[in-house]
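Left out: one protein chain. Kept in place: all the others.
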């Protein structure tokens, strides 16, 4: 082949690169491994993640839910996972129809009218929502309510730092764990009020009231959901009055995978459709009147609008959105409801048991979905370390990871994956850990 | 739907079954399990197979070889694993072309001219070969050479018991481990001489000489191969003069899976094509001259010929034959050669080390592929049990499983999966085990 | 490379060549770890005369991506259950659960060697034992062997058991007189072939005009004292339940014979009726039908043989048995097993056994899947599946009777047979109807079986289709019936939507080409980098 194109050596392929820029040595990366060696190596590394095999009550933005076997089978089909972004609709209808179904499901769950084809994850979706609120309202102040996931807030802070947006914080009520009254903070420069519900402490927020507050001042209400399963049981943010809803879709059939890839859901009202970031799939017809689907409203996007685009996003989380779609369709209406029910019921059971333990309390009184804060008798990080090593249980997240002033508190998450026996073992373990 | 077909209750569907034959109670099988529960249950059972995770030197008809990741991906495609036998060629060309490739590969490897679409496994393929030899020669005596896998011999014995075939046994030379001279056993009532090579003790047989002996008496030579990887290195049975070659194809990308499903290979000479048992795929053309493939020569088979069929086999091992095809094509010419080379080299290394150990010897002198017999200083079953529990190594197969008169011997198998470190650990372990 | 343009194919996917035609010297798709022992000259290990001298000529040389594309492309030429209804009568093409595939791939099973010491494979043996228990309950027959690899293999096993039983009961001389196996004319071809393997000669029983076993004919055939047994399919291959089954068994038993039931159609009975309760002595099941293990384009299967207590001693060895009470040996060998209070063992000590029918334990991977099927369905789910399977067949029978000839009036069980009688007037036959169904997106039904029904179309929808798909299927069949009148050519030349048209099977059989050969003239294709 080299001769065919008129060259004598592979080096000549790179003649357009100045000689002194060409690497005259081998890369200092490892020599090639066979499949056998590679798998052995990764298996060994995987064993050094002992937490992956433990009974776990860790949530805080990434949740352990059952993933029906069909999900991985479908997303492993060559036709889906080795396809590109569906720019050529005639040979991408599989991907396009799946995204259209995804958009529809996101609308149904969030109670809103338009959803996009996905964002990177929940945190970046929230950042994009804030930027969109600024575009829509042409106002510059954004108020973040009470207990938003600290990593989400960090991401928002990064995204808005050069956008001329002022980020203010609303407090949360130390008794209920919900957002305190925000009326005083909102004014006519407020672009949006941002609330997470259930919030970082697991407390269900009064979204309807917050929506009213925001709308009274002409601001938008942005709702962030980190535990998307809650959408199956709790009043949809759209029904509560939210203008933009973002969510982390990991709970919908996506493995924990040390934090990614996950998938950001993004939905808004019809009237803001042309302000939405990211890709949209819409219905279209061919000359013979056959229904198909296409990427549409592309004029919002970077490849057309360049620096004036609604976002810089290009590659999104297609395959993970597909996984979520397969999950949602497999579980279906009744399955989603049952998962959500089991979460609430088991969480209530766990919270009740723990609250009765000597030295432990459950400080926040607001209704909860599947997470709650526990205040223990001693340093939570140490307590949880004891629980991990002595009982092989990951008991939750020490709040000190984010809140230095809450050394004794930790966040517990209970899902349908936690059997009553596991919960009882946790309770027993806490008793043991508390008295160490 | 019941009403639609004119019924009032599901029970009425079974009105044609006499009432007293209908089960008036629930089946006494377990209540339905969810996916979560089911997997937990099987995981627990799987843990009770500790041998699955050990370093292993166990062969004896089922081998541990590397399976390229692509194999499982391909056979897991819906289009392959949820299709039926390709009776409708227009919508089964995927399966048919794959089988045609399988047949071709089997011919190439065995050195014969016709191969079928698969048999249940190596043992039943051997039984069918014996029956075919009787059909072809119209003779009734079959001589089984030296060291044939005892379970294969058992199966042959079962199959021929009502076929009027007399099964005679040839001895093996206790020094070499190869078949002793068979000249005296063969006569003009001999339908076939059956030899396994490498034989059960891992010894490579002199197939060419045996073929000559058989042919001199007008008998067929049947060669059985339990370790199909040997075909990549050793002179093909066809080239040695074999008339029928059967093999266990498990080594070609098929998991050990506690003994099945595996796949039997069956090949013979062109002139016996119409005597072959099982399905055959052949080339065919449509009206527009497009090449395709069909099941052919069906008049040999049970659905047409009924009791006069060449075999009763119907369902064979389609998907496993596909796995073998994917394996053979992925490894390819050079990969198969390299696997075979590594087997021979590592086996030679292991045999040499073990032969030098005090109290241990390697009794048979014949050349070997990847198995050899070790004679130890004490009861092999106990010795191997010690090795398993103390060193977490499965050291081989105690020959006493089949040969009560060989209590101290065991069969060791070394493949490309056994690293030098593993072999050294085995050698070290034997030293330890020998002195217990 | 030739500079002139070779013929351009319209689309690469439907034109994927044989892998041998894609092979390029030097291409590889694998990598092994480097050999880590000192390499010896091969001839010093294996004498030259034992070594291959053809350098594996002809075996393909391709890259991994070549392999993937090759198989992905050709796979798209297949129809499969996952794409739609697959109403092959007698084949029970039901949905194959993904979960079961996952179970079969758990490393603790998939990586387990069959010759592992039983003590180190207790989990694997428990699976076999538990499945045996469930199948015994489902069939009402307590003796089970899971060794047979498919239905026909199970038949052979069962018939050999009958033979062994009679040999034992009647002695050699007595048994020698009983060499006749009765088989209905509607039976599957494997039945006579399996009987033959056990040294029986076959006599055929007629079916009545209602499609059932002709009792008079049976009585007559049984009257000569030569009958070893009867092989009966129930529901039979016409989809009808042999309502006289008890009487049939009585006749055969009274004549000194045993009754074998082909259990291929158990999908009509699970949870509803049990062969053991009917008087049947031995039966095989097809786990790859009734218990949803995937067909895989022609196997693997698993054909358990189930028999009465009386016949149990004749089952193949080894039997997998359970002994209660902890074993000290096991407790020391493996800490994981400490709490086990029952132990599973291989029992080879069965002097009356017919022997082994397969190396090792049979198609173990299929047993895992079948057990998973039974466990995920539960006792109620198993019965519901049966009900749905029968209801679906009834629905199709109802939907098609006005358009196609239905030769038997009795209500069908899980499958229903029609014929092409009304369509033949215009020259359209069963084969054509089947091929035309392909254009409508369905796999054809089983055709020309059972042999006693001229132009048979045997339709088995299984429980895995919903009403929408049943309606689509019925519509398609009705539409084809109309086409057979209005535009018979359309049907006669079907299918029109497939990669290839009907193949010339006669020519293929006349001069069979059963493998690829390098063309003698082909100059080695060359590719340089």
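The first chain written gets the first letter, and so on, giving A, B and C; residue counts start at 1 in each chain.
Here is the rule we go by: contacts are C-beta pairs under 8 Å (C-beta built on N, C-alpha and C of every residue); 3 or more make two chains touch, one makes a residue touch a chain.
Quick caveat, the model's predicted, so the values are computed rather than measured.
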| item | value |
| --- | --- |
| Touch partners, limited to displayed chains, of the chain removed from view | A, B, C |
| Per the touch definition above, residue among A:180, A:275 or A:330 touching the missing chain | A:330 |
| Option touching the unshown chain, where A:118, A:137 or A:176 are the choices | A:118 |
| Option touching the unshown chain, where A:141, A:213, A:279 or A:391 are the choices | A:279 |
| Candidates A:302, A:361 or A:431 - the one touching the absent chain | A:302 |
| Residue numbers in subunit B that touch the chain omitted from display | 1-4, 10, 32-37, 69-70, 73, 78 |
| On subunit C, residues whose C-beta touches the chain left out of the figure | 1, 5-6, 8-13, 15, 22, 24, 27, 31, 63-66, 68-69, 72-73, 76, 80, 82-84, 95, 97-98, 376, 387-388, 391, 439-442, 464-469, 471-472, 475-476, 478-479, 497, 527, 529 |
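Quick note on the criterion: only the chains that are shown with their structure count from here on.
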| item | value |
| --- | --- |
| Whole-Å gap between the CA centroids of subunit B and subunit C | 19 |
| Averaged-CA centre spacing for the pair subunit B and subunit A, given as whole angstrom | 50 |
| Where subunit B touches two or more other chains at once, by residue number | 35, 66, 68, 73, 76-78, 416 |
| Sequence positions of subunit C contacting 2 or more other chains | 32-33, 68, 72, 99, 101-102 |
